[in-house]
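One protein chain is absent from this view; the other protein chains keep their places.
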């Protein structure tokens, strides 16, 4: 486990994240153009989705898929309530910000998903291709839980549940890209994969490094500007919540009988926090929340925690828990 | 033929086009940053041009080249007159818009060119490398025919033929990129190709998928905003004109004795409509035309028609016609 | 030597540079979006840095490294004084512009570095992986020499040496990217290289071609707008200075006993002029200087000179000079 | 040329809310509007930069709309209904145009 | 600081026509102009977005030019000769500058 942690720590992508972090904490003007950052995130979603689909086309739809998706949805919908309680009553964050942050932690991080599947592949631990569909299914339920939480507040914030809003959430560009590529991957299978392999598979680690460099830059900017406004308790949440999410995910995984590899993935999904799709929904649902808080927590604290401490831990635990 | 149609239909690139179309018809906010879209179109032109040039360097300049180029020029210059007549008197489109749309259909679509060469390669049907030069030669003649048509109008629109305008057309960035890369490919041949292969060749299907996703998004936007303003007759034109263009191209191909593969390509070029180089020329020459009409027809209706129905048809026909 | 010159001349990347040059001299509207150009320069720096680092991890830190770095720093710090003297008293350029241009020629050009290592690889002439560290070390010393030169002027321009300014220079994004990737390459070595190879190595010649196309476009723009304001003497400087830089570099290389391959690299670094990192420093230190002059000289005249004439010459000389 | 006085409303607005604002403006029947990307800025919510942003929410835009003074108040009401709770800024200035009937 | 009144002409213009406009402005001897990209908008010709555009014609820009009031009419004439037939918009507003001799 420690070996894996160390190996993760010195993988090129983690080092590029660190390089970005260092550069922006040191106030370097290194930056990735906005259009490139947007493209990289589109590329990652398409690549992940397509590979998941091709994997499912290869393995066939196993009976576990539906169960795993349900588990994922319940997890994503449930975790925000725990996160909210911790933030509101444990860390004394105000109602609106606690609700917004909670939404991020119910949802998942695509790059953390990539990291766990990479680690599993390295360890030759098999996992189910459909877990990417589970990841996609876990993107949005948290958003609706936040709306419920927000309404229960002392009238200080009101969420909205109009049809427009639901459509905006369901048709969010990132989710459409991920699911669309998944479907294309399912349909074209091996044949499609063989023609797209150089772009979507072989070049992936390189694009990922640039993306993580950029994530490091953003995380550093957030930490630099935002660390004063983060109380120790709120910062601590960013390291405690992943463990809680992973524990609940492990319970669900045991319940539905996932394999060790897939269990580790579900735990990682539970432990990870969103920074692509959820922030946009929060700006619409809870405009009074300060977006910098959630971003700094999820990108600056939880993401590296999962990469370095979390993933090795989840894999070790999954091997003990799962049959 | 049907098998090819179905296979085309489930190729990753066509599915990505469909995904983009669906996303934008469904009002998703999925989008490709402008800078990326411009880069992808530059990349495609360079890749196509370079490969054509390397192919010519490999095959040598066969006597058919000059003839094929002349045929392409005549075709590109002639088709706008037919298209104009159909639109003006058949579909009752107004003078200026009929002229502008006609210009798009005289010129060619680079991505449709890629699709036909891909299909030929899959079928192991050989074709001449110089057809990319023919494609390049067919980009602009249509623009001059439009100027002639526009002048003949009832004085409502006047085209312009100043030296500046001619220079702007001839030095259009897209044409320079395509021809320039063709020349570089000719000069460096195999040697150049071997060093650029991973970028220009292996990664091509991947970049093409992102480009087609984007084309689907744009086509969907056009159809969504524009379908009301398209009469059924004008919409029908987008499916009839490709067949007419293909028939004329077949005649020319027979006349100059092209191989079956090259015949299928010339037919596809005749059948396809421009959406990269011509629109800019039309904004200068016919500013009163509504650019959305031509774009919606060529991208939203003709392009998928050629991909799914046209190309299999043209190949089948070419095999019957050509020696 | 002539054979190498000719071969360099017809390499795809040089031809793409020529294509860009021709397109912009001919006033084509071909262009590379700003975000893409910025990304390409980031990509090149990361790729060069990472490969240098992986090479050092492979070869180990040989004793020559420290000596070579010191030689590079002295060279970069010293050349601006010679360049200034030539420009000011030989070419009669005004004080401020002479100082700014001199700074560019003390520093180095990353793309010229790529060209020399490519030529050496083709000739199977080995060189030390740490030369990329030497290149990085030569980026900035010239900037400080310029500040000294500027102060010595007749009070017409005053440089500034505040802590802020030093930090801005040291943490310049380009230098951080190059050095950061170098460190990541050192740490991850072979293992990192094998996962990043398709992106950072295989795709490199392709990305380089697009980058050089862009450099050609910019150089052409500069020559078109700027050639009137360049006196023949100033233009001549752009071809004389590289030779002077190369001679000094050869002396240093001989002194510290570099191998023929590394000698050729040091000569090329001495001969090349910056257009990525130094211009930004000059805008801060010498705002009264006209940035177009330095850019046109280094990109429009010196860069192609080194590519076509210089590199073959430096290699031939290095083989004679070095042990 | 004869010029006619109009009002120019400028709204700085988050990416996530832009679509709502334009749809609402279209519903009121404005003759047109233009949108330009921002690269960064600073306000009560702190400093931000567009470069490198990876989320769907990131980024702000400047939207402006040239309208007749008679419609100003109505439009400001519509705009504030959307923008008031968001990060952003609304300002109004005087401009002159040549073809008054367009607005 | 003492400020001097000048005029600011703003022209929204298509990518395809931008080069003509700047060349024409340079011919009249304006002291300078600036161009910013637009991300989208709506006008008589409908709605458009810059994102994803693949054609050489796609995209619009805002060009503005600070000039002396005395030159306003002449410049508007030049501008309208190019822009009138195109998709676009011209407006004028008042600004103040510190160094009046530059314009």
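The chains carry the letters A, B, C, D and E, assigned in the order they are written, with residues numbered from 1 in each.
We take it that a contact is a pair of C-beta atoms (placed from the backbone, for glycine too) under 8 Å apart; a residue touches a chain by one contact, two chains touch by 3 or more.
Nothing here was measured: the structure is a model prediction, and the numbers come from that model.
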item	value
Chains in view that touch the one left out, judged over the entire complex	C, D, E
Touching the absent chain when the full complex is considered, from C:14, C:37, C:209 or C:313	C:37
Touch residues of chain E, complete complex, unshown partner	1, 3, 6, 8, 22, 26, 30-37, 61, 66, 93-98, 102
Touch list for chain C against the chain that is not drawn	31-34, 37-38, 40-41, 164, 168, 172-174, 211, 214-215, 217-218, 221, 225-226, 275-277, 279-280, 282-284, 287-288, 290-292, 295
Chain D, residues in touch with the chain not shown (by the definition above)	10, 12, 36-44, 47, 60, 62, 73, 76-77, 80, 89-94
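Throughout what follows, only the chains that are shown with their structure count from here on.
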item	value
Shortest walk length in steps over touching chains, chain C through to chain D	2
Touch-connected components when chain A is not counted	one piece
Far-end chain from chain E, centres as C-alpha averages	A
Geometric centre distance via CA averages, chain B-chain A, whole Å	41
Where chain E touches two or more other chains, by residue	19, 39, 47, 56
Of all residues in chain B, the ones touching two or more other chains	29, 31-36, 38, 168, 172-173, 198, 203
Those chain pairs that satisfy the touch definition	A-B, A-C, A-D, B-C, B-E, D-E
